[in-house]
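One protein chain is absent from this view; the other protein chains keep their places.
A, B and C label the chains in the order they appear, each numbered from 1.
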Amino acid sequence: MAEARTGVAAVTRQLSGPEAAGLAETAAPGSVDRTTETACYLKPEHLVSALEALKTDPDADLVHLTNLCGVDFWDHFEVVYHIQSFDKNQIALFKVDVLNREDPVVPSVVPVFHGAWMQENETYDLFGIKFEGHPNLYRILLWEGYPGWPLRKDFLAMPGGLQPGLGEFAGVSRRQEPPMKVLE
Amino acid sequence: MDGFGVTVAFWILAAVTLVAGGGVMVSRNLLHAVLFLILSFIGVAGFFVLLSAEFIAMAQVIIYVGAITVLILFAVLLTPRASRDNSETVWALPGMLLAVCLAAIFLFVVHDTQWKTVTDAPLLTTQDLGHALLGTWVLPFEIASVLLTAALVGAIMLTRSAEEEAEDALA
Amino acid sequence: MTTFLATDNWYDLRDLANLSREILEAADKILPFGVVYVLAAVIGFVASFLIFVLPSQLFVGVYGERKLIGRIQSRYGPNRVGPFGLLQPIADAIKLMQKEALTPTRSDRLVMYVAPIFFVAPAVLLFAVIPFGPNMVFADIPVSLMYFLAISSLPVLANFMAGWSANNKYSLFGAIRIVAMTISYETPLVMSLLGAVVISSTLSLQGMVLWADEYKIWLGLVQPLALVIYFICVSAELNRTPTDIAEAESEIVAGYLTEYSGMKWGLFYGMDIGYALAASAFAATVFLGGWTLFGLEKWVPPWIIFIGKTHLFYALFIWTRGTLPRLRSDQLMAFAWKFLLPLALFNLFIVVTERMIWSEEGYDKAYIYLFAIFNILVSGLLVFAWARFNGYRPDDVPTRPRLVKEARGYVPLGENE
Partner (left out) sequence: MTGVIKSEPFVINIGPQHPSTHGVFRIRATVDGEKVVDAEMVMGYLHRSMEKLAEERTYTQNIPFTDRTDYLSSMSNNLGYCLAAEKLAGIEVPARGDAIRVIMAELQRLASHCMAVGAFANDTGAWQTPVMWCFREREKILDIFEVTSGARLTCNYMRIGGVAFDLRPAFEPMVRKVLADLPPFIEEMEQLLTGNEIFVSRTRGIGVLSPELATNASLSGPMLRGSGIAWDLRKADPYCGYEQYDFDIPIGYQGDSYDRFIVRLEEMRQSVKIIQQALDGLPSGPFRTEVPLALRPQKGEAYARIESPRGELGYYLVSDEGPAPYRFHIRPPSFINLSALKEMTVGGTVADAIVVLGSIDIVVGEIDR
């Protein structure tokens, strides 16, 4: 470990998209989907194996899943992974496209990074993106049965108009019509 | 040792002890039964005080109320909830019969015994008790303590689990 | 017994027993036979409980504790109600009485109501044997130490009733904890008191005070280890803070008191202080020479000396409450069985040996001072040695973290800079 540390940069190196893609290609060939200037898009089916390889690869050493979140682009979702290395002092940005908006499914990275447990639950709760292989996927911040996925861009444009979603609470709702159908 | 106050106290204590003893039997809730038992123990301690045996009275409270009922409480807490309530009534009739028989025998014996009465009770102090226990009767006293120690060790051995024994065997 | 300057006159305030005797004798002449016993009981209750315990509860137990802890915590404490906030305990009591005493629906209602009553009664009974002065002891029975121990083993049952009946899991935790803890701590407590009994060869509290007066030394100095063990055990049994696992606020909310409110809770709270006062009074009597103060009791009313000692001992409870964190329940239990009980046994061996030597030397007064010095030294040594034997290594615990100059991932333990 001591030798590895001699090359530690004083400032964290933000890996550009092609650099990250290069690391991913050497660690897990065939896992890269496309690259942009800042990010490297991984193929969903290779996601878990690629991250596993990047974690153990001494050149990449991406051991710490710093940030995981979803982004809604109206027609598709992206799941964003910021992963950093302590020994190499570098951080890389990986993304996964989720094209199926009706039933978004992404493989879960909990087997690789235990810390994804909370963040994947949160992303599921707020975006409705299902993480396949997650040991206990549930709505962590909202309650089970909450109508809709609040961080989706179309959340306020649900059928039934501007409904913040409290209609399911007995005694709270003053509406007379039956509970609205929710996007699911 | 008689007088108006003592008489009143005796009858009150008798009533408390008997009612509490009855409560132990009647109560369906096991915990209530234990609480009644405590009350009856305290009543018995009161009798000892009336008989000028303060040391025995205090020992009664410390040992029976302070220690034994606490152990019973532990037993109640460790009992599964289903068998915790005193709902077994099949034995009520035989129990009653047995109690009546016992009471009859006792009454008979009490009535027929030639009680030896003394006019002035010997004033037994705690010091006399100590001298008796550690002087005259020191051997039975010590044997009793050995018996209790054996019981203690036996209880510890009974509650040991198989893993603990394996650990000890290794050490 | 030493001679006292106190006279037999009823107006001599140095011994209030005269006053009560005069009243009782006068009453005996007018009232029918037997009623005077009731009157004596009432006078004893008023004198010990209403005049001493209740004001002490309010102004030392509530106000004094809050004020002292406030100063420890660098804040003011109560200072709004009345002069210097002195009326705060009364305001608290009025508030408690006005509050609704809730009873949960699925609780055992009867037991829940009876528990506070069952908790209060022994506290009143405890003060019957405490000697406030040379004649000021309400029931001078020869086994008053046993009486005190017997009565003080009752409140735990009330605590258990309170915890069980509330039908709350936290209450049940508190109930189980307090029962387990009392069983554990009763043993070293009695063992430590046995040392005091052996050296003074009496079971009477008044006899112990007279012993201390005769030999001009406090039992606490002859039996320092017993005093320390007594203090620890009693604070454990009374749920005072370093050992208050039965109502550990940060863990199990309020333990057996979780579901209590209003004056039902107030009775528990007030009588907790009452028990602590009784324990302090007991400690002052047994270990600190009771109402004697090396001759000063001839000039100052002995009961003032006694109350002063009681309150000073009570301040120890407040002090520990303000400074120490709480032990975990299993640690507390292990402390009783693995540490206090062996120490109490060692102490008992030492005391019995000393007593034997002393009786062979004809109870010479000089020996008791020798024993005191010896016991103080040996106690310190014993505590330290037993702690080391049990694996107490304070130097192994680092007090400061390692410091690293740069961020570099995991630093193994040996690699300090």
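Keep in mind that, in the parts below, a contact is a pair of C-beta atoms (placed from the backbone, for glycine too) under 8 Å apart; a residue touches a chain by one contact, two chains touch by 3 or more.
Because the structure is a prediction, the values reported are computed rather than measured.
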item	value
Contact residue for the chain not shown (choose from C:V253, C:L316 or C:V378)	C:V253
Residue among C:L54, C:L327, C:L348 or C:L382 touching the omitted chain	C:L327
Residue in contact with the excluded chain [from A:A24, A:L42, A:A60 or A:L93]	A:L93
Contact footprint on chain A, counting only the chain that is left out	10-12, 38-39, 63-67, 69, 71-72, 80, 82, 86, 89, 91, 93, 113-119, 122, 126, 139-143, 150-151, 155
Touch residues of chain C, complete complex, unshown partner	69, 72-75, 169-170, 173, 241-242, 244-245, 248-253, 321-331, 392, 394, 397-413
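Methods note: only the chains that are shown with their structure count from here on.
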item	value
Chain contact graph, described as a line, ring, star, complete graph or other shape	line
Chain located farthest away, centre of chain A as origin (C-alpha)	B
Between chain B and chain A, distance of the C-alpha-averaged centres to the nearest whole Å	69
Chain centre separation (chain A, chain C; CA means) in Å	60
Euclidean distance of C-alpha centroids - chain B vs chain C, Å	28
Touching two or more other chains - residue numbers and ranges from chain A	none
Overlap residues in chain C, where contacts from two or more other chains coincide	none
Interface residues, chain C side, partner chain A - complex	406-410, 412, 415
Residues of chain B defined as touching chain C within the complex	3-5, 29, 31-32, 35, 38, 45, 54-55, 57-59, 61-62, 65-67, 69-71, 73-74, 77, 125-126
Chain C-touching residues of chain A, taken from the complex the two chains share	1-2, 5, 8, 10, 86-87, 89
